[in-house]
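The complex is shown incomplete by one protein chain, all other protein chains being positioned as in the whole.
Showing subunit A:
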Amino acid sequence: MSTLVIVEHNNESMHSATRNTLSAAMELKQDVILLVAGYQCQAVAEEAAAIAGVHAVWLIDNIVFEHQLAETMAELITSIANSFTAILAPASTFGKNLLPRVAARLDVAQVSDVSRIIDKDTFEHPIYAGNAIETVKVLDAIKILTIRTTAFDAITESQSSCCIERIDKSIQESSTRFVKHELSRSERPDLGSAKIVVSGGRGLQSAEKFKLIEELADALGAAVGASRAAVDAGFVPNDYQVGQTGKIVAPSLYIAVGISGAVQHLAGMKDSKVIVAINKDEDAPILQIATYGLVGDLFELVPELIEQLKVN
């Protein structure tokens, strides 16, 4: 039997989260097959086939899958599920949207946000905003798992490409229609996989002043994140949000500026290797978990930090 990993992509390139998911799949010690479903996505299949350890890539290239809607994707995956004992996808909005639909179709449970694989049917995952770790045993024959990508190292090694098998399934078009995308364009690294993340909170006071965070991020080659307060106040778009309901990050360095450190925010970043907090409130909860805390006015400290980083 083998493990199936659903490749997240935009028809042009693979999302890096797939490499972390693959790493989790390898721990199940079976052949790993990657599924690329999309439209005019041959390049994605080739990229996937060249990752070390991949046994085969199954490619279905059909206009039905152009936007990878949950309805059609779930039908496709359900139809091939019998060949697998585990089906994995990253715990991104893509994976979260899709896999529970597959699980219900197969009448099996799903484990969300798996952070550790103990054996082929026992898994750990965080609950209560990361304030508890639950170990569960799945009793169903097929394990459906979404993977917390920050808990598994990305596989970056390559291999001479494995075979790409085209599969042909007639999947009915969904009654759901894609209308449009509004994607945030950014030159900065992707928040989910960046090595350094600089996040701003309510302390930044306005969208105008939030630019200071972006300047600091640029000085460090970092991604920009935000607390819910900063998003709700309209300083930055929603997809910048780090936390229980936003993105989960675990960079080498996380710099929290003007963020108090509410439970919901900590859920998204407390597995970062080094945490720096810049806050004027000495009693802010963030300072209790920060590796290095700097107490003071961020509007003085951050420009000074940028200055010194530039000099160095």
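Heads up, the rule we're going with is that a contact is a pair of C-beta atoms (placed from the backbone, for glycine too) under 8 Å apart; a residue touches a chain by one contact, two chains touch by 3 or more; residues count from 1.
Just so it is clear, contacts and distances are computed from a predicted model.
Look at the chain that isn't drawn here: its UniProt entry, checked against "Na(+)/H(+) antiporter subunit B", "Electron transfer flavoprotein subunit beta", "Cytochrome ubiquinol oxidase subunit I" or "1,2-phenylacetyl-CoA epoxidase subunit B", names it "Electron transfer flavoprotein subunit beta". Across A:S13, A:Q40 or A:T135, the single residue that touches the chain missing here is A:T135.
Among A:C41, A:I117, A:I147 or A:I196, only A:I196 touches the chain that is left out of the view.
The residue from A:K96, A:R188, A:K209 or A:K280 that touches the chain not shown here is A:K96. Even with one chain removed from view, subunit A keeps its contact list with that chain: residues 69-71, 74, 92-94, 96-105, 107-113, 122, 126-140, 174-184, 192, 196, 220, 228, 231-232, 237-239, 244-245, 247, 252-253, 263-264, 270, 273-276, 287-295, 301, 304-305, 308-309, 312.
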